[in-house]
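Note that one protein chain of the assembly has been removed; the remaining protein chains are unaltered in position.
Just so it is clear, A and B label the chains in written order, and each chain counts residues from 1 on its own.
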Amino acid sequence: MGIYKYAVLGGACALASLLNLCVAAKADDATITVWSQDRDVRPAPNLIADYNKLNTGIKVEYREVPFDDLVNEALRAYSTGQAPDIIAVDNPEHALFASRGAFLDLTDRIAKSTVIKPEVYFPGPLASTMWEGRHYGVPKATNTIALYYNKDMFKAKGLDPDRPPQTWDELVDAARKLTDPAANVYGIAFSAKANEEGTFQFLPWAQMAGASYQNINTDGAVKALDIWKTFIDERLASPDTLTRGQSDSTATFNSGNAAMAISGPWELDRMVAEAKFDWGVALLPVPEEGAERSSSMGDFNWAIFSSTKHPDEAFKVLEYLVSQDHRMFRDFGLLPARTDIPFAETGEPLKDAALKVFLEQLKYAKPRGPHPEWPKISKAIQEAIQAALTGQMSSREALDQAAKKIKVVLG
Amino acid sequence: MRHTFREKLMLAVALVFTAIYLFPLYWMFVTALKSGSAIFASPPALWPADPQWQIYAEVWQNRNMGRYIWNSLVIAFGAVAVISVLGTGCAYVLARYRNGWVDVGLFLILMLQVLPASLMITPIFVGFSQIGLLQYPRLAVILAIAAKSMPFFVVLVRTAFMSVPQELEEAGLVDGDSRVGAFFRIALPLARNGIVVSAILIFMQAFGEFVYSRSLIQRAELQPASIGLNSFMGPNTNEWNGIMAYATIYVTPILVAFVLLQRSIISGLTSGALK
């Protein structure tokens, strides 16, 4: 009979605590809510905690929203009048909100601000916050992708560890040499997953070959996709590349099961902690010697919802967040999207060397879009990648189909 | 009592089945103990070279798991309470009659839970926000879960009531009991085991509920453990060992409790009130 007693007790407890705790909400006049995907070790919650310690009279509440749900939650909240005041949104999705007037136009406020100066930002990240020439936000941080490589494996296979692959042909060649099925080593790890990560990884290749999302079926892009196909077909990369995100595919590099990996600076701390080998970072190889460089541009932007009841206070909070950009790298391991913050050495030689490469690569980073229907464009690209890599279409057919779908979206 | 050879053989076979079935659980446990890159090592190690035992304490502390699990318990108990109160009577009536209305009722109840929570959440969020229920987020989640899981409960408990012989109830009526009395004094106690098993199944589902909690509960202090778990996962971070350690802590106590409880419930059924 004990069970029933406990069940009743538990139920009573649950009810009691419900009634107790729901009353607590509702605070004073200027409470600003901020949403982002940042968890404890990332900037948003820490900066906000610091801000609240300043006792400016503005109270900031923070909510962590998982990456996958951020946009959905925001759409739903905005539609029902429950949007937060400030949000950190992934840069390709910024235009979705900005173009519809869901974000506050900050152009005039920024013009008067002494803290936020548009001219100090890298052009790519800045462009992603703008819509029709107006400012609808501020870049929060930025990142890009480059080529990690295992120097020990390069040595073991007779490759020069100080001369990583420069061109696509060299990359394929190196991947062939480094692949060693007996030792469970793939030549290269990357992500062709059917989500934004796949697009993020593929677009730089297409762009280096002269294509763009508006024009995705050029010969160059076909060649790029063919090279990806070579990686998969010859088993130079794991077939699971198709369903694995960047984090998991880079982890195989860290564990010594892939000799090279295409990934971003967010991996640096993990790699320093885990990799038991000598490694380096190189710029993404280009189609041929002297070709145009390109890379992806990632990370989030700050924006204020147009529905906010306290636009001035929200802007003050935003200014505070921006004023702390110099801590972005030191405290949180993220790259500020600004040219005026000098790069500070961390004292970790591998990491410092890698960072220099990422900063160089960042100069070539291009935003995805901006376009309000970016998710549909991205989906078309993902489908092309997957159709080609699974062998269900040729690279040409797949990209032609993607181009057709994108044309419909672009109108 | 001496066990026959047959019984020993059965036990051995059962152990093998259980081992196979529990392998994923074992894998969760082992993955938690592996260091970050050992997880991705190929071939995988069935037991880590240097088990990282401290991960459990780390995860418990860093992730504030005590608070999360408390919230999960509140939500799960609340959902069970609402469902049991509303669902039992409904199941009883649906078991008692045989006519077109019962068919319609059963049909409606099944129909209403066809869509996955991920598709129901938008309208529920909209509706709750309009009536101001989002001010009481855990209550909102309890109600949403109750609506989601009640059909399941009703269908199960209905089968339990159907195995209560109606003659017993009629005998009660003859003895001067009212219908209400007959329900509480005869039908309910006899179907008790079925009700408790169903309630426990509901409890466990509610304990792991994710989709509604994620959208309806915005304040971290009120979120359940499933949300805490999800914050490990992201496009650029996947701390698999932490995820698995968290999951282990999350699941084990419930599992142990259930193994202890189910013994008395299900084995009690064979010898219990029904005979």
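Here, contacts are C-beta pairs under 8 Å (C-beta built on N, C-alpha and C of every residue); 3 or more make two chains touch, one makes a residue touch a chain.
Here, contacts and distances are computed from a predicted model.
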Its UniProt record identifies the chain omitted here, from "Multiple sugar transport system permease protein", "Multicomponent Na+:H+ antiporter subunit A", "Monosaccharide ABC transporter membrane protein, CUT2 family" or "Cell division protein FtsW", as "Multiple sugar transport system permease protein"
Of A:75, A:120 or A:272, the residue that touches the missing chain is A:75
Listed in rising order, the chain B residues that touch the chain left out are 3, 6-7, 10-11, 13-15, 17-18, 21-22, 24-25, 27-28, 31, 39-44, 46, 86-87, 89-90, 92-98, 102-103, 105-120, 122-124, 126-127, 129, 143-144, 146-148, 150-152, 154-156, 158-159, 162-163, 165-166, 178-180, 183, 193-194, 197, 201, 204-205, 207-210, 226, 229-230, 233, 240, 243-244, 247, 250-251, 254-255, 258-260, 262-263, 266-267, 269-270, 274-275
Interface residues of chain A toward the undisplayed chain are 69, 71-72, 75-76, 78-81, 96, 100, 102, 184, 186, 193-195, 238-244, 252, 257, 375-376, 379, 383, 386-387, 389-390, 392
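Heads up, the rule we're going with is that only the chains that are shown with their structure count from here on.
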Per the C-alpha centroid definition, the whole-Å distance linking chain A and chain B comes out as 36
Residue set of chain B touching chain A in the complex reads 35-43, 62, 73-78, 80-81, 122, 125-126, 129-130, 134-139, 142, 196, 199, 214-215, 218-222, 230-231, 233-238, 261, 264-265
The chain A residues in contact with chain B across the complex are 3-4, 7, 10-11, 13-15, 17-18, 21-22, 25, 37, 39-40, 61-64, 66-67, 69, 73, 76, 79-82, 184, 196-197, 245-248, 251-252, 254-257, 264, 266-267, 270, 273-276
